[in-house]
Each structure stands twice: as C-alpha cells, then as structure tokens.
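A protein chain is absent from this complex, but the other protein chains hold their places.
Chain IDs A, B and C follow the sequence of writing; residue 1 opens each chain.
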Amino acid sequence: MSDTLMRAALDELGAALAKVDDRLIDAACRMIADARRIGVYGCGREALQIKGFAMRLFHLGLPVGVVGDVTMPALGHGDVLLVTSGPGETSTVLALMRTARAAGTTNLLLTAEPESGAAMLADFVLVIPAQTMAGDQGEGQVLPMGSVYEGALFVLFEVMVLKLRTLTGATGEAMRARHTNME
Amino acid sequence: MSDTLMRAALDELGAALAKVDDRLIDAACRMIADARRIGVYGCGREALQIKGFAMRLFHLGLPVGVVGDVTMPALGHGDVLLVTSGPGETSTVLALMRTARAAGTTNLLLTAEPESGAAMLADFVLVIPAQTMAGDQGEGQVLPMGSVYEGALFVLFEVMVLKLRTLTGATGEAMRARHTNME
Amino acid sequence: MSDTLMRAALDELGAALAKVDDRLIDAACRMIADARRIGVYGCGREALQIKGFAMRLFHLGLPVGVVGDVTMPALGHGDVLLVTSGPGETSTVLALMRTARAAGTTNLLLTAEPESGAAMLADFVLVIPAQTMAGDQGEGQVLPMGSVYEGALFVLFEVMVLKLRTLTGATGEAMRARHTNME
Partner (left out) sequence: MSDTLMRAALDELGAALAKVDDRLIDAACRMIADARRIGVYGCGREALQIKGFAMRLFHLGLPVGVVGDVTMPALGHGDVLLVTSGPGETSTVLALMRTARAAGTTNLLLTAEPESGAAMLADFVLVIPAQTMAGDQGEGQVLPMGSVYEGALFVLFEVMVLKLRTLTGATGEAMRARHTNME
C-alpha cells in the first residue's frame, strides 16, 4: 500500500513539473550563475527546500547567503534575491522583495501564482503550477496542503543544480570537498 | 531537456523508495503516533527534510520538537527521538542517540546504512537503500551527492503523514488550522 | 585593559536600562503571562536575544513559539506577538505586525524608537532608549552598532523572567526540568 501511495505522490510531482517552462529554468540558472551575490528566502516548508538548494549553490562555489542567517550579506545592484512563495502573498516575502527592489537587487521568484502580489514585485517569475497551502481544498490529491509545490521545488532545484554544474564548471569532487565535516 | 532530467530524478527516487519495507513504515508510524513526545534531528540537507516532516507532525497535533530549537523539550521514557543519518556515522547524531538511550528514550533511525554506528544505537531502523553523500562516487546517477536519499526522505515522510492522518484521526481542516499565519 | 572595557560596556547597558519605565515592564510581563499563546520575532542579533527569552518562557511553562520555527502555531485573538525592532522600521517586523493585527493578535513591541513605524502598529510599546544599528554614528561609545540595545535586551529579559516566575509560580526546579537534554 505504501508503494501505491509513493507512486501516486511521484506522479503528482511529475505532473506539476511537466508544466514548468524549460527555457525559463535555463534563464533562471543563468541569472543565478551570473549574480554577484545570491540571497534566498521562503516561508514554512518552502524555506526548507530553498535552503537545501542554497547548500548546493554553496557546494558549487557560488556566493550564497540565507536570509535570517547571521552571515547573510547586504544585497544591492548585481545581486539576486531568490524567493519562493507558492501562494505568492506571504507577507515577509513581499516585504523583502520590496526592500530588495529598492536596493537595486533582482527579484527572482518561484511561485504557483503568476498573478500574485509577489509576481508583481518580481523581475523574473518561474511558475510551478502546483497546489499550494492556500489552494488546498482537501480533496483528490495524495499530497496534502502545499506538498506538491514543495516536492516539485525539491526536484526542480536538483535539475537546476545539474545545469549550474555545467554553467559553473564545478566538478563533483570540488562540490563534495566543500561539504562541511562539522556534523 | 529539463523534462528528461526531472523524469530521471523521479525514477531514481522511485527506485530507492520501492525498496523500503512497507511493514516497517507502518510500525514507525505507530511508534510516532504513540509517543509521549517526539524530537527530530538530522544533519545538512537531511535536517531540512526531517524538519519538514516535523511541521506536518505539528499540523497533525502531535507533540513534536526540533533539536536545536529553543522550545525543544527534554526527552525521557515514552518519548521517541526520530533521527536521520544517511551514512549512519554523523557524529552529532551518534552523540544525541547515546544521550537519548541513557534517558530511556526510543531511538527511531532512518538511514541508508543498516550496519552503521547509528544503526547499532537505534531501537528501530527504517532503511532507505539509496546513495548518500558518503557513497557518492560521482558517476551514473542524475541526482548527485545525497540527493536520492534526501528526496526519498521527502516522499517517504509524505506517505507517513497520510498514514498518521489515519492513525490520529486528524482532519485536513484541523491540519490547515494549525498552520501558522505568521509568515 | 579588558577590565576597563567590560566595565564601560556594563555601564552603557546600565545607563540604557535605567531609562526603561518600571511600570511598563510590569505591564508587559502581565500581558505575556495572560496570553493564550505567545509568538516572538526579531531581526539579526535582536532575534538571538528574543529567542533566548523565548527559551526561558518555555522553561516557565508558557505557550511560546518562535516565528520561523516549524512548530510555530497560528496566532489570533487572545495571543501576543512579542517583537523587537530597535530602529522600529525593519520590514519583516512591520509585515508580521500587520498580519498579527489583522488576526486580532496583540502586538507587544520592544524598540528604541517610540515614533517609528513599528510603534504605530503596536498595541503596547516598551521603549529601551539605547543606540541601535540605525543610530550608530561611530563615536563615543564602547559598544558598537546595535550592541547597547541588544545587551540591554538581554538584561531586561532576565528581569522579566524573574517577574514572570513570580506571576506564574514556576519553581526553579520545574524550569530546570523543562530544559532539553538533547544537546
């Protein structure tokens, strides 16, 4: 029975991912590879997935910080604030995007809602057309609440890591060497 | 091209998940549902996935805390320390499992390595036979480093949430009501 | 020489603390003791101090959560959002205070700036008239940037813990028993 559920969950992720625009993924990767500095932010379980991506950006040797960490740098011109907001209306995301915009920083948004407030503040929007917390009506799907969006984030970020590995020329060996031994 | 990579990534997750023992998943869910208190811990990107599961346990109304958070309670008899360590040798995981054991707490371990030091300290082991950071030789797979293990954790936890929803009788509405509006 | 600097640092903290209104401290403690739930939030090094206070509230047995943690509950009527913003204009603090206000939650603010945007959104303001990051002109003081405000927060919170111990009747023994052994 777990097997059936796992298969259904993977299918739901696959269905959401199939609708993401391939050219936009490539463009987002180039923005990240070219940024002077990258800051990442998200709320709830989206925060966890974008932090996982940030760890891989760090492994790739890219200059990334996590909003809220004590080593997060200031962002300005030439920098990218990479945020995720499935519903596109989380208040702290909107606040940080406004601050970034005022500082001349590029807002790169991942969202399920291309008409949302966050999308209005973004310089570049990568849409994952998946159910989020806000859209959950409690029926039909195996994955509850925002889990389709969050799981799709995980897989999308993995694919972006592969593309960024090519863009940056980072070797697998170099990536593993950057992983912390303090754990 | 992204589409091919995503499909390959999902297939790698599916292959790892297909080898997880269904009865052990059910048993782990019962241990979590019956615990007086649950604490969770993991390192690196595994920490992020287990925190995501902890948020869903919180949504389910279960008494869960995250090791390192300021509201993490003391654990003792009747409690479960749920840890993930893909390679099974991360030093802080071993340290906490020893402390938990001394306090009479049940150690529930997720790992890729059933012969590891962590497995020796566990009361119950749920094996996900997937490549981890430690096992990455840089070849063959689409998902690098520990990503297969971490992505499999995500999907496995989702399936466990579904089973725990049945075990606890939590409604989708109740789960959504517990989600924070402070974000 | 360290001794002279330490003495000067403690004197700067003492000078800031001497200007905090005693009756307002008592009133803030009563609000916290009477809250159905308490959420805490702050930015940068202020976040660290308010999390330290949250751990003591947890030790006291009070129902506290930290914004951003996976176990942070939803806030509504009867709840208190306790925030610190020295300069009173940090954008995520303002965003969360607006969300809290819309949810009927009481905003309890610690700040150095009683005329700030945060103060306008607060139901109750406790002013610590100390230099913050925003006010640092680089002269005169031993403690740089926002350190006077942050150190004053530490001491003020300690005094509030003592008052809350009386208000809640928590014993030292009970507080120590609630401290986690998972560390």
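As a convention for this text, a residue touches a chain if its C-beta (ideal position, glycine included) is under 8 Å from a C-beta of that chain, and two chains touch if they have at least 3 such contacts.
A quick note: this is a predicted structure, and the numbers were derived from the prediction, not measured.
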_Even though one chain is hidden, which residues of chain C still touch it in the full complex?_
1-3, 5-7, 9-10, 13-14, 17-18, 20, 22, 25-26, 43-45, 48-49, 51-52, 55, 59, 90-92, 133, 136, 138, 142-145, 147, 150-151, 154-156, 158-159, 161-163, 165, 172-173, 175-176, 179-180, 183
_List every residue of chain A that touches the chain not included in the displayed model._
39, 41, 51-52, 54-55, 58, 64-67, 69-76, 81, 96, 99-100, 103, 177-183
_To test your reading of the contact rule: which positions on chain B touch the chain that is missing from view?_
44-45, 47-48, 68, 70, 91-92, 94-96, 98-99
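Everything that follows uses one rule, which is that only the chains that are shown with their structure count from here on.
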_Mean-CA-position distance for chain C and chain B (Å)_ = 34
*Indicate the whole-number Å distance between the mean C-alpha point of chain A and the mean C-alpha point of chain B.*
22
*asked:* Multi-chain contacts only, two chains or more: what residues does chain C have there?
replied: 70, 96, 99
